[in-house]
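All protein chains but one are shown in place.
What follows is chain A.
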Amino acid sequence: MTINRKKMATKLFLHLILILVSISMIFPFLWMISTSLKSLDQVFLIPPIWIPKPLQWKNYLNAWNALPFGNAYLNSLKIALICVIGQLITCSMAAYALAKINFRGKNMIFIAFLATMMIPSQVTMIPTFILYKYIGWIDTHLPLTVPWVLFSAFGVFLIRQFILTLPKELDEAAIIDGANHFVIYTKIILPLIVPVLATLAIFTFMSSWNNFLGPLIYLNSPEKYTVPLLLAQFKGIYITDWTLLMAASTIAIVPVLIVYLLGQRYIIESIALTGIKS
């Protein structure tokens, strides 16, 4: 009896900790939404109010109209989709080659790919900027898509590891039947690696969508801005209007929040997966 009671008390205590942490995780978001619905003179009220009266929905309209958010959304979405689709294709092809085809220099290429994972992106940032300047890519979306599509050591590594866990008999039988690599890749391997492709898709989508430094360096024209860049510019204009800043932040976060709420189990599990695999 006492053991049970002690166990109960421990459980309650642990839940209490988790609830407190949960509150601290959600608190900034709630405060953001609350502030976004206030009038300017309610912002600095002490004690602070959580539910302003009346709710200033027009803050959202003002924030939306002050800058071309719709356009930035489309840009971010376009860039992210190109990155995701492109990376799924090129990474899975390279991973297939590294896992299933015996060609010269394969091991060297694999090691070279792995080694690049230790190079911080800021090292290549300066020379690639110069390269893009000379080939006329500055102020286009190309630096934010082409390198992403064409190179991801992480993506290649992730998919290769996954392919290596598939039973060998599947493709060996196909080889005996005279199938070539294209057939094996498209008909046998691709359908089997859908889970890891989904993982990579989520990763790529999130890092492209949240990328800030890239657009900051490469883009100049406001009509080409992505969501994070537009939001950063917003800060510069409305430096003290916290209601508008918080409305704009909410606008920037809401789509990702919706995607997260719909697919959170999947998103979290794929991220946990990469932690174990590596």
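Here, contacts are C-beta pairs under 8 Å (C-beta built on N, C-alpha and C of every residue); 3 or more make two chains touch, one makes a residue touch a chain; residues count from 1.
As a working rule, contacts and distances are computed from a predicted model.
Of the candidates "Amino acid adenylation", "histidine kinase", "Amidohydrolase" or "Sugar ABC transporter permease", the chain left out of this view carries the UniProt protein name "Sugar ABC transporter permease". Here the missing chain is touched by one residue of A:Leu61, A:Leu74 or A:Leu150, and it is A:Leu150. In the complete assembly, the contact with the undisplayed chain comes from A:Asn180, out of A:Asn4, A:Asn180 or A:Ser221. Which of A:Met32, A:Leu81, A:Ala174 or A:Leu192 touches the hidden chain is settled by the complete complex: it is A:Met32. For the options A:Leu37, A:Leu67 or A:Cys91, the residue in contact with the chain missing from this view is A:Cys91.
Where chain A meets the omitted chain, the residues involved are 11, 14-15, 17-18, 21-22, 24-26, 28-29, 31-32, 35, 43-44, 46-48, 89-91, 93-94, 96-98, 101-104, 106, 109, 112-113, 116, 118-131, 133, 147, 149-153, 156, 180-181, 185, 206, 209-210, 212-213, 216-217, 227-229, 231-232, 235, 242, 245-246, 248-250, 252-253, 256-257, 260, 264-265, 267-268, 271-273, 275-276, 278.
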